[in-house]
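Inspection log for the structure reproduced underneath, given as structure tokens.
As you look at this complex, bear in mind that one protein chain is not there, while each of the others sits in place.
Moving on to chain A:
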């Protein structure tokens, strides 16, 4: 009896809830798998998908977003072994799962912690509420491949923004596999869009894109590139999260900063009277 021939996986991009190949038809080899080498056009397509998803995702109830993020944790838990099989340490997978749970709970709490009523000196109702900034471009950290990616994507989407994330070029398999988790977690298509390939190819396009509201440079190691990207981002005054130090502890308490940096505060006034 012959041994069963395995069915191998094709690793593709994740744009608008679908898994297309790069429009450029290019790929590169990682861990014996061909991975899409995304082009600038793929980056622009991903922004279009992310923008299209903003209205529904930002408009969803916080409870709903929280449930979906929790569902991601459930799905990830079920695929734990798959990530371990890709070489992700088991404790990193566990931390990544727990991180989804942590952020899931913030969906309907952050507006209370970060917004509130303002006691203005006059007969006015005055309320400040955080709102999502819109489309966020994210450069995932080179490593840890899974926990780093989760730690930059979850804080962006939990509040209602949508993302285009450039995965770690050296460890894209976990990223694409995470996209498969997202695709089966009731997350609407376009909320997370994933590009694999070279940072220097796709990210400058995202940094300069006028329909992107913010950019998180977490995974940019080259300081000159980071400065260049921040300069491009100035064209439409994107909110910029600068790169983190190389020794950043991704397993530590994430705090609120990654969420609040991608929020806009809206303050509504109304007179009181009879």
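In this text, contacts are C-beta pairs under 8 Å (C-beta built on N, C-alpha and C of every residue); 3 or more make two chains touch, one makes a residue touch a chain; residues count from 1.
The definition used in the following text is that contacts and distances are computed from a predicted model.
UniProt lists the omitted chain of the complex under the protein name "Aldehyde dehydrogenase (Acceptor)" (options: "Hydrogenase expression protein", "LVIVD repeat-containing protein", "ABC transporter ATP-binding protein" or "Aldehyde dehydrogenase (Acceptor)").
Although one chain is not shown, part of chain A still touches it, namely residues 113-114, 118-122, 124, 126, 128, 133, 213, 223-224, 226-228, 230-231, 233-237, 239, 255, 257, 260, 264-271.
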